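Below is one structure, written out as structure tokens, with a few remarks after it.
Just one protein chain is left out here, and the rest sit where they should.
We call the chains A, B and C, going by the order they appear; numbering starts again at 1 in every chain.
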Amino acid sequence: MVLRTVSRHAELRDLLQNTRQRSLALAAPLSDADASVQSMPDASPAKWHLAHTTWFFETFVLTPHVAGYAVFDPAYGYLFNSYYEAAGPRLRRDRRGMLTRPSLAEILAWRAHVDAALDAAIDDLPEAARTLATLGCHHEQQHQELLLTDILHLFSENPLAPAFAPDAPFPPAARDAAHDWAAHPGGIVSIGHGGDGFAFDCETPRHDVLLQPFALGSRLVTNAEWTAFIDDGGYRTPSLWLSDGWAWVQREAVSAPLYRERGDTGWSAMTLAGRQPVDPAAPATHVSYFEADAFARWAGARLPREAEWEAMAESPALSQMFGVCWQWTETAYAAYPRFRPAAGAVGEYNGKFMCGQFVLRGSSCATPPGHSRSSYRNFFYPHQRWQFTGVRLAKDMGTDAS
Amino acid sequence: MVLRTVSRHAELRDLLQNTRQRSLALAAPLSDADASVQSMPDASPAKWHLAHTTWFFETFVLTPHVAGYAVFDPAYGYLFNSYYEAAGPRLRRDRRGMLTRPSLAEILAWRAHVDAALDAAIDDLPEAARTLATLGCHHEQQHQELLLTDILHLFSENPLAPAFAPDAPFPPAARDAAHDWAAHPGGIVSIGHGGDGFAFDCETPRHDVLLQPFALGSRLVTNAEWTAFIDDGGYRTPSLWLSDGWAWVQREAVSAPLYRERGDTGWSAMTLAGRQPVDPAAPATHVSYFEADAFARWAGARLPREAEWEAMAESPALSQMFGVCWQWTETAYAAYPRFRPAAGAVGEYNGKFMCGQFVLRGSSCATPPGHSRSSYRNFFYPHQRWQFTGVRLAKDMGTDAS
Amino acid sequence: MVLRTVSRHAELRDLLQNTRQRSLALAAPLSDADASVQSMPDASPAKWHLAHTTWFFETFVLTPHVAGYAVFDPAYGYLFNSYYEAAGPRLRRDRRGMLTRPSLAEILAWRAHVDAALDAAIDDLPEAARTLATLGCHHEQQHQELLLTDILHLFSENPLAPAFAPDAPFPPAARDAAHDWAAHPGGIVSIGHGGDGFAFDCETPRHDVLLQPFALGSRLVTNAEWTAFIDDGGYRTPSLWLSDGWAWVQREAVSAPLYRERGDTGWSAMTLAGRQPVDPAAPATHVSYFEADAFARWAGARLPREAEWEAMAESPALSQMFGVCWQWTETAYAAYPRFRPAAGAVGEYNGKFMCGQFVLRGSSCATPPGHSRSSYRNFFYPHQRWQFTGVRLAKDMGTDAS
Partner (left out) sequence: MVLRTVSRHAELRDLLQNTRQRSLALAAPLSDADASVQSMPDASPAKWHLAHTTWFFETFVLTPHVAGYAVFDPAYGYLFNSYYEAAGPRLRRDRRGMLTRPSLAEILAWRAHVDAALDAAIDDLPEAARTLATLGCHHEQQHQELLLTDILHLFSENPLAPAFAPDAPFPPAARDAAHDWAAHPGGIVSIGHGGDGFAFDCETPRHDVLLQPFALGSRLVTNAEWTAFIDDGGYRTPSLWLSDGWAWVQREAVSAPLYRERGDTGWSAMTLAGRQPVDPAAPATHVSYFEADAFARWAGARLPREAEWEAMAESPALSQMFGVCWQWTETAYAAYPRFRPAAGAVGEYNGKFMCGQFVLRGSSCATPPGHSRSSYRNFFYPHQRWQFTGVRLAKDMGTDAS
């Protein structure tokens, strides 16, 4: 990534303390076992998230930039590197759940060690190190969201359907139930991060895009609307689906969003508060791109393009843009014109994933405070749905010529 | 697709005769066995190509539009439908090679039956039927190219490396060996099919795109340049590759373009003329998107975007745009703004594949005469490489402001 | 194998002529395409059978034992070796269907070349060569049966359900419909090949086995009895199945013997004469060991042990022992005491398969004349069922002490 503005020392100290402390608070309800198990290759154990984010500070900030810093345990580099080829070999992603040792308590001790070293060093950190430390905080915020969605997946695999926390985040219903269209006249718009504040490299450079007139839905698609799609045979109608999506529906026997089940008393869904009745007014969530695309086609609409979404991000006519569900766009995740990955190992952060994934915009109920912005680009493969993913519709509007 | 102009009767008769006759000529060197075996799920038997293209005319032109037409064999609909959900159930794609019956001779008899019926009906065909018959010809031309690339794959699996034909098509070397850059100033350009003549629906509607200044390579990357990439450790350097690409290289143990092997006497490659020495001056071909992307990164360049390619398609500074190798672009295959799939079953032709594939532009040595145009959009998955696929480089150019 | 008696020259000439001629007669109804396609990794193309059996004579008889013999085509050794590690590298088993070249006509020319060389050499062949030539004939007889069962599988994959031949072999009904039990008092019996005539090495040495009193069913289980098993929920009752068998039933969604389907007009089955109504009095066939074992448990019986079967092979009370269906035994295929594999490459013929397979006894309607004997041991994996496999029941009998 490219850090547009380097945080000053005091700001960085606050950011670090808040971020590092929040991870501990999130993990508090978890047992050693909860924190160690990997429920699928796409997910990581909570302990691994706590460790990997710590490894990031140790590897990219403390070791190269703080004289005399003693690495806590040299073996941890191999265990908790995620995918940075430049940072050396690493444990296979699908074996992260084998690490019953080090224990959660040992990882917490490592975190304390690193936090103390950062705190002691912060006033003397050079600009390059502060840039990386700021990145480390935003990186940790991303893992905070993953920690929650990965725990939800783990608990969904447990027939006891345990609750993570009674007050855990969930996607709230819109303040206004009516669905309306908010129009945009098209023309040349600027998108991408260009101002002050932090952004990941893939959000840059800011650049112009030519849009045709369009409109976005004023709120997200609701559970009630999704139930109508199901009841209308949406999951059994091949003409609604992309070819790969239809193959996925058949191979995986998909008939509803992830975690949703129909029982004798109606629909329920596994949530971070355990299994709960489905609120018809709340947004449909845990849907794949394939499902989002099929739903939009069924509804006579389409998904937004990412530039359309960003062009409307500040519109007062639109609700649920941030903090509810990530919103699938029909835009494949790719480099912006003149994109340059960040220098060094952290250049592997975003660019190497620009293939086969779709952009999601906004943020979700599980996104940490301060982590949302209009230019943010999230991305997942079209079959993935264990994140809090939802659907905002879009449509074309008439032009002067028509 | 959307047919912009309906062919007049005489034109259609010529198109039909030329197209149908050319398929027969292509298949002439094949035995019944050659024409029946399926070498991988991505490929189809030559007999299947001959049959499926015939099914298209029978199903979409003759049966609905020609009174009294007698279907040749009612079982063939199930056997030779490819992926048209609206046209009923069909043989699984990966089982096409099980059809040793009907024989090649029976399929040729079917072709004659359909050709005779088309010929008899042509003067009375309504416009809708002529539209579909024209589409059927262009559809058959696509399958002519696939017939050749599928046979090449089949023969490459045979340790005897048989030659399809001594004069079979191959990608020729450029007329000028030097690689130069042809610049474009950027700005708003129009792309997509908008004029007379046939186009597939995905090429429409014509629309404006905003480009930044860029340049394209004056010719395709050569085998000699690709050998330099190999010799420089290109296939062993993870930082050159997309994450999915690196996983593919390791999983498949990829170390060279498809069909290329290094032996005691240097590089050779399986071709439609059997195994042949690799010509250093000829374009590198049979490369995946992953390889194309890694090569471009290694060369300090990038792949073109499809709008860039189309904006330069007529430039005299550029050689090998058509008739040599399909050229990977970094653009994911997606709908143009305001794209509408064709009505009816043929609407499944293009739109449902808009996920996970990349656009290739130009045409190849295996593309039939008359099938190339500036707006043409070919598309494949990033790991596929049994087509004649190559690489043209691109790079950003300075702007007035910089 | 161990050849007990070497055929004399005149006998060998007859055996060779009859065997080699019979293969040609069997293949006569097949087109080049029919003969070239491989329908699953367990099966081989008919052309491959014709070639591999020829390779056996060329490799083990002509090349080492006939001075001046010119190998027909040196490339064929790689193409048509099956699994003889000692005879060099070879084409992967699951790629045998890629060999559209050499053509069927070329393979037939090779056969003629080898037959002529054998004919010319036969009077001068040393004993070792005659031993191998005799083995080659019995080896070819085995492939004659496989040619038929592999073609049946291929044609069963074709939605047209073509008939191989109107007079093709099928398992006939027993002459007496009543099922009775034929008892044996137990005690020490001798099994294994010990006399004159040919046998494979795994049939030797003849040795004593101690049996307890038992009885065998007087005929094979019929289609009518199998339908009763189906109708009684046999395929849905886990307590009837081995653990691996139940997993197989669920994974493969098995609900009837292979090729059998229930339609509006009752049961039919794909056969070498095309799709035919199921004859209730004919023996059930194309069943796996898992199914045979579950059926026997459902019937309150068990499968025979191979020594029990052989001890009763000549009993007049038993029908359908030979020439109808291979009969699953509950005996795992293993070495007889003091078994020694044949010397040389042909020692790989049997011994290396002694793991995970079950013995079948008797012979089937597809077994060539002269290929059946009491000591014969056929073997397949418990899930395989594309051979003509059936079930003869067994049960324990009271002892004096009980």
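Note that in this section contacts are C-beta pairs under 8 Å (C-beta built on N, C-alpha and C of every residue); 3 or more make two chains touch, one makes a residue touch a chain.
All values derive from a computational prediction rather than experimental measurement.
Undergrad: Where does the absent chain touch, in terms of which shown chains it meets?
TA: When the entire complex is considered, the left-out chain reaches A, C.
Undergrad: Hey, which of C:H9, C:R262 or C:K352 is the one touching the hidden chain?
TA: Counting the whole complex, the residue in contact with the absent chain is C:K352.
Undergrad: Over the whole complex, note the residues of chain C touching the chain we left out.
TA: Missing-chain contacts on chain C: residues 83, 85-86, 188, 207-210, 212, 238-239, 241-246, 289-290, 293, 330-332, 334-335, 337-338, 348, 352-356, 382, 396.
Undergrad: Name, in rising order, the residues on chain A that touch the hidden chain in the full complex.
TA: 31-37, 39, 47, 75, 78-79, 91, 95, 97-104, 154, 157-160, 162
Operating definition for what follows: only the chains that are shown with their structure count from here on.
Undergrad: For the homomeric pair chain A and chain B, should the interface be classed as same or different, according to whether the shared residue numbers exceed half of all numbers used?
TA: same
Undergrad: Any idea which chain sits dead centre by C-alpha averages?
TA: It is chain B that sits nearest the middle.
Undergrad: Approximately how many whole Å separate the CA-defined centres of chain B and chain C?
TA: Result: the chain centres lie 46 Å from each other.
Undergrad: Can you list every residue of chain B that touches 2 or more other chains, as numbers and ranges?
TA: Where chain B is concerned, no single residue meets two or more other chains.
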